[in-house]
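Please read through the structure below; I'll follow up with questions.
The complex appears here minus one protein chain, its other protein chains still in place.
So, chain A:
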Amino acid sequence: EQNTRTQENISQAFEDLGKLMEMAKDMVSISKSISEKLRLKQGEITDDETVQFKSYLLSLGVSDPVTKSAFGSGAQYYEKLANELATILEKPLKECGGMMALPDVYCRVNRARGLELLSPEDLLNGCAMLVKLNLPITLHHFDSGVLVVQLKSMSVETTIEPTAKFVTDSDSATAQELAQTAGISVVLAKERLLATEEVGQICRDDTIEGLRFYPNKFAEAQTAAS
(Lines give C-alpha, C1' and ligand atoms only; values in the text may rest on other atoms or scores of the structure.)
Protein backbone atom coordinates (compact mmCIF):
# COMPACT_ATOMS: atom_id res chain seq x y z
CA GLU A 1 0.00 0.00 0.00
CA GLN A 2 2.49 2.51 1.23
CA ASN A 3 5.07 1.37 -1.28
CA THR A 4 2.86 1.74 -4.31
CA ARG A 5 1.94 5.26 -3.24
CA THR A 6 5.52 6.38 -2.96
CA GLN A 7 6.25 4.72 -6.30
CA GLU A 8 3.46 6.77 -7.88
CA ASN A 9 4.70 9.94 -6.26
CA ILE A 10 8.19 9.38 -7.51
CA SER A 11 7.21 8.58 -11.07
CA GLN A 12 4.97 11.63 -11.14
CA ALA A 13 7.82 13.80 -9.95
CA PHE A 14 10.04 12.47 -12.67
CA GLU A 15 7.43 13.11 -15.33
CA ASP A 16 7.13 16.68 -14.13
CA LEU A 17 10.84 17.02 -14.26
CA GLY A 18 10.89 15.78 -17.82
CA LYS A 19 8.28 18.36 -18.80
CA LEU A 20 10.22 21.06 -17.07
CA MET A 21 13.35 20.14 -19.00
CA GLU A 22 11.43 20.39 -22.26
CA MET A 23 10.19 23.84 -21.34
CA ALA A 24 13.68 24.93 -20.48
CA LYS A 25 14.94 23.61 -23.82
CA ASP A 26 12.39 25.76 -25.60
CA MET A 27 13.54 28.76 -23.61
CA VAL A 28 17.14 28.09 -24.52
CA SER A 29 16.43 27.82 -28.24
CA ILE A 30 14.26 30.93 -28.12
CA SER A 31 16.92 32.92 -26.30
CA LYS A 32 19.51 31.74 -28.82
CA SER A 33 17.39 32.92 -31.73
CA ILE A 34 16.76 36.20 -29.93
CA SER A 35 20.47 36.80 -29.49
CA GLU A 36 20.91 36.06 -33.19
CA LYS A 37 18.24 38.65 -34.02
CA LEU A 38 19.87 41.10 -31.65
CA ARG A 39 23.15 40.66 -33.42
CA LEU A 40 21.48 41.48 -36.73
CA LYS A 41 19.70 44.47 -35.29
CA GLN A 42 22.79 45.87 -33.62
CA GLY A 43 22.65 49.62 -33.34
CA GLU A 44 18.88 49.82 -33.37
CA ILE A 45 18.68 48.60 -29.84
CA THR A 46 18.61 50.59 -26.64
CA ASP A 47 20.72 49.72 -23.63
CA ASP A 48 17.80 48.85 -21.45
CA GLU A 49 16.53 46.17 -23.79
CA THR A 50 19.78 44.23 -23.79
CA VAL A 51 20.05 44.62 -20.06
CA GLN A 52 16.63 43.14 -19.67
CA PHE A 53 17.46 40.34 -22.05
CA LYS A 54 20.55 39.60 -20.04
CA SER A 55 18.66 39.28 -16.82
CA TYR A 56 16.43 36.74 -18.58
CA LEU A 57 19.50 34.78 -19.59
CA LEU A 58 20.79 34.85 -16.05
CA SER A 59 17.58 33.62 -14.55
CA LEU A 60 17.67 30.70 -16.98
CA GLY A 61 21.26 29.81 -16.18
CA VAL A 62 22.14 29.84 -19.86
CA SER A 63 25.63 31.06 -20.39
CA ASP A 64 26.13 32.75 -23.72
CA PRO A 65 29.26 34.77 -23.09
CA VAL A 66 29.83 35.79 -26.69
CA THR A 67 26.56 37.59 -27.08
CA LYS A 68 26.67 38.75 -23.46
CA SER A 69 29.93 40.52 -23.97
CA ALA A 70 28.69 41.97 -27.23
CA PHE A 71 26.06 44.02 -25.44
CA GLY A 72 27.46 46.01 -22.55
CA SER A 73 29.75 44.40 -19.95
CA GLY A 74 27.83 42.26 -17.50
CA ALA A 75 24.32 42.74 -16.21
CA GLN A 76 22.85 45.16 -13.74
CA TYR A 77 22.68 42.19 -11.42
CA TYR A 78 26.48 42.19 -11.11
CA GLU A 79 26.59 45.87 -10.35
CA LYS A 80 24.15 45.41 -7.55
CA LEU A 81 26.20 42.46 -6.36
CA ALA A 82 29.40 44.49 -6.42
CA ASN A 83 27.81 47.16 -4.25
CA GLU A 84 26.63 44.53 -1.83
CA LEU A 85 30.09 42.95 -1.66
CA ALA A 86 31.65 46.30 -0.86
CA THR A 87 29.35 46.82 2.10
CA ILE A 88 29.70 43.25 3.37
CA LEU A 89 33.47 42.96 3.03
CA GLU A 90 34.86 46.28 4.08
CA LYS A 91 34.91 45.54 7.82
CA PRO A 92 36.21 41.93 7.66
CA LEU A 93 38.92 43.09 5.25
CA LYS A 94 40.09 45.72 7.72
CA GLU A 95 40.20 43.06 10.42
CA CYS A 96 42.33 40.61 8.43
CA GLY A 97 44.95 42.98 7.10
CA GLY A 98 43.25 44.48 4.09
CA MET A 99 43.40 41.49 1.79
CA MET A 100 41.44 38.30 1.31
CA ALA A 101 41.83 35.51 -1.23
CA LEU A 102 38.78 34.97 -3.40
CA PRO A 103 37.93 31.51 -1.99
CA ASP A 104 37.84 33.04 1.50
CA VAL A 105 35.54 35.77 0.21
CA TYR A 106 33.31 33.16 -1.38
CA CYS A 107 33.05 31.31 1.92
CA ARG A 108 32.25 34.41 3.92
CA VAL A 109 29.60 35.75 1.57
CA ASN A 110 27.79 32.46 1.20
CA ARG A 111 28.00 31.74 4.94
CA ALA A 112 26.46 35.12 5.61
CA ARG A 113 23.68 34.61 3.10
CA GLY A 114 22.55 31.15 4.06
CA LEU A 115 19.99 31.06 1.25
CA GLU A 116 20.12 32.50 -2.25
CA LEU A 117 23.76 31.48 -2.60
CA LEU A 118 26.26 32.84 -5.09
CA SER A 119 28.00 30.72 -7.68
CA PRO A 120 31.79 31.19 -7.90
CA GLU A 121 31.30 32.71 -11.33
CA ASP A 122 28.78 35.24 -10.04
CA LEU A 123 31.22 36.27 -7.37
CA LEU A 124 34.03 36.64 -9.86
CA ASN A 125 31.88 38.72 -12.21
CA GLY A 126 30.66 40.82 -9.30
CA CYS A 127 34.24 41.45 -8.20
CA ALA A 128 35.24 42.36 -11.74
CA MET A 129 32.75 45.24 -11.53
CA LEU A 130 34.32 46.61 -8.35
CA VAL A 131 36.95 48.64 -10.18
CA LYS A 132 34.45 50.20 -12.53
CA LEU A 133 32.16 51.34 -9.78
CA ASN A 134 34.94 53.06 -7.85
CA LEU A 135 34.21 51.27 -4.58
CA PRO A 136 36.64 51.14 -1.63
CA ILE A 137 37.60 47.53 -2.44
CA THR A 138 39.13 46.09 -5.63
CA LEU A 139 39.95 42.76 -7.18
CA HIS A 140 43.68 42.14 -7.53
CA HIS A 141 45.33 39.60 -9.78
CA PHE A 142 48.72 38.22 -8.72
CA ASP A 143 51.18 36.89 -11.28
CA SER A 144 50.89 33.47 -9.69
CA GLY A 145 47.20 33.46 -10.68
CA VAL A 146 45.94 34.04 -7.15
CA LEU A 147 42.93 36.35 -7.03
CA VAL A 148 42.37 38.52 -3.98
CA VAL A 149 39.99 41.23 -2.90
CA GLN A 150 41.81 44.09 -1.22
CA LEU A 151 41.06 47.45 0.29
CA LYS A 152 42.27 50.22 -1.96
CA SER A 153 44.02 51.73 1.03
CA MET A 154 45.86 48.48 1.80
CA SER A 155 47.30 47.17 -1.44
CA VAL A 156 50.30 44.82 -1.67
CA GLU A 157 52.62 47.72 -2.34
CA THR A 158 51.86 49.19 1.06
CA THR A 159 52.64 45.90 2.80
CA ILE A 160 56.18 45.68 1.40
CA GLU A 161 57.77 47.79 4.12
CA PRO A 162 56.26 45.92 7.09
CA THR A 163 57.03 42.57 5.40
CA ALA A 164 60.67 43.51 4.90
CA LYS A 165 60.82 44.68 8.51
CA PHE A 166 59.35 41.42 9.74
CA VAL A 167 61.97 39.40 7.83
CA THR A 168 64.77 41.60 9.14
CA ASP A 169 63.57 41.43 12.74
CA SER A 170 63.33 37.64 12.70
CA ASP A 171 66.57 37.19 10.67
CA SER A 172 64.76 34.92 8.24
CA ALA A 173 61.19 33.85 7.64
CA THR A 174 58.99 31.41 5.75
CA ALA A 175 55.52 32.13 4.42
CA GLN A 176 54.07 30.06 7.28
CA GLU A 177 55.82 32.12 9.92
CA LEU A 178 54.69 35.39 8.38
CA ALA A 179 51.15 34.06 8.08
CA GLN A 180 51.05 33.13 11.76
CA THR A 181 52.49 36.39 12.98
CA ALA A 182 50.46 38.69 10.75
CA GLY A 183 47.30 36.61 11.04
CA ILE A 184 46.83 36.16 7.32
CA SER A 185 46.54 33.09 5.11
CA VAL A 186 49.70 31.34 3.91
CA VAL A 187 48.83 32.08 0.28
CA LEU A 188 48.71 35.80 1.00
CA ALA A 189 51.86 35.67 3.10
CA LYS A 190 53.71 34.10 0.20
CA GLU A 191 52.42 36.73 -2.21
CA ARG A 192 53.61 39.47 0.12
CA LEU A 193 57.04 37.92 0.43
CA LEU A 194 57.30 37.54 -3.35
CA ALA A 195 56.28 41.14 -3.87
CA THR A 196 58.90 42.24 -1.35
CA GLU A 197 61.49 40.07 -3.08
CA GLU A 198 60.50 41.60 -6.41
CA VAL A 199 61.65 45.04 -5.28
CA GLY A 200 64.91 43.60 -3.96
CA GLN A 201 64.28 44.05 -0.24
CA ILE A 202 64.66 40.37 0.63
CA CYS A 203 66.26 37.33 -0.99
CA ARG A 204 65.53 33.62 -0.94
CA ASP A 205 67.14 30.46 0.34
CA ASP A 206 65.57 27.55 -1.47
CA THR A 207 66.33 24.12 0.03
CA ILE A 208 64.64 20.79 0.57
CA GLU A 209 63.55 22.11 3.95
CA GLY A 210 61.49 24.75 2.18
CA LEU A 211 61.66 28.31 0.97
CA ARG A 212 63.04 30.82 3.47
CA PHE A 213 63.44 34.52 2.97
CA TYR A 214 66.33 36.57 4.33
CA PRO A 215 67.00 40.30 4.35
CA ASN A 216 68.79 41.22 1.14
CA LYS A 217 72.31 41.58 2.48
CA PHE A 218 73.70 41.56 -1.07
CA ALA A 219 72.31 45.02 -1.63
CA GLU A 220 73.42 46.31 1.77
CA ALA A 221 76.95 44.93 1.43
CA GLN A 222 77.36 46.87 -1.77
CA THR A 223 77.61 50.09 0.15
CA ALA A 224 79.69 48.63 2.97
CA ALA A 225 82.27 46.83 0.82
CA SER A 226 82.91 49.31 -1.94
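Following the convention adopted for this analysis, a contact is a pair of C-beta atoms (placed from the backbone, for glycine too) under 8 Å apart; a residue touches a chain by one contact, two chains touch by 3 or more; residues count from 1.
Simple rule for what comes next: contacts and distances are computed from a predicted model.
Assuming one chain is omitted from the figure, identify its UniProt name from "2-oxoisovalerate dehydrogenase subunit alpha", "tRNA (adenine(58)-N(1))-methyltransferase catalytic subunit TRMT61A", "Vacuolar protein-sorting-associated protein 25" or "Exoribonuclease phosphorolytic domain-containing protein".
In UniProt, the chain excluded from the picture bears the name "Vacuolar protein-sorting-associated protein 25".
Among the options A:Ser35, A:Thr50, A:Thr174 or A:Asn216, which residue touches the chain absent from this view?
Selected residue, touching the omitted chain: A:Asn216.
Of A:Glu1, A:Asp26, A:Asp48 or A:Asp206, which one is in contact with the hidden chain?
A:Asp206
What is the set of chain A residues that contact the non-displayed chain in the whole complex?
The list for chain A reads 172, 197-200, 203-207, 212, 214, 216-219, 221-222.
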